[in-house]
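For this view, one protein chain was removed and the others were kept in their places.
Moving on, here comes subunit A:
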Amino acid sequence: MNHLVKTLTAAAMGFGLLAGCASLPSDSTRLAERTAPVTMNSVVFSDYNLKRTWSGGLFGDGERYRLSVVQHGQRATATGTTEVYAVLRNHTDYDYQIEARTQFFDQDGVPTDVKPTWQRTTVPANSLSTYRELSTTAQPLQYRVEVRELN
């Protein structure tokens, strides 16, 4: 009986350790980002290798990230167009080559402005990098920035 208790305790500890290390892979369909509602004035990682979160399941809630968003926002330029910025932080010891693009929406949530284009930049290891994008129209806009790793 005593032996069984010891074995179960060891198994529970091992399970606990494993749960601490467990991570859902980026191609898992259980990642929260896959079905998260589309929010305006936000920055999202469309590459789940860079950042992913999940809830429930065998190992409970979790999060894994290599990059994160420090801050983001918008302001008007001298001609009335919108400038969007996002400050990204690299938490790894390696430089990351990324692509980012901004989709603009008007105040009713209707997509507007020109077709978004991927802009390439590097986020140095353990450092910050700022992504900027300008709109072409002078009307008030909402934005959604998407970030992915460069292939």
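Here, a residue touches a chain if its C-beta (ideal position, glycine included) is under 8 Å from a C-beta of that chain, and two chains touch if they have at least 3 such contacts; residues count from 1.
The rule is short, and it goes like this: contacts and distances are computed from a predicted model.
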Practice item. Refer to UniProt and select, among "Aminotransferase", "Polar amino acid ABC transporter permease", "Penicillin-binding protein activator LpoB" or "Sulfur reduction protein DsrE", the name of the complex member that is left out. Key: "Penicillin-binding protein activator LpoB"
Study note, to complete from the structure: Where A:S23, A:T39 or A:T77 are the choices, the one touching the absent chain is A:T77
Point to revise | Residues belonging to subunit A that touch the chain removed from view | key: 4, 27-30, 34-35, 57-58, 77-79, 81, 83, 99, 113-114, 117-120, 133-137, 150-151
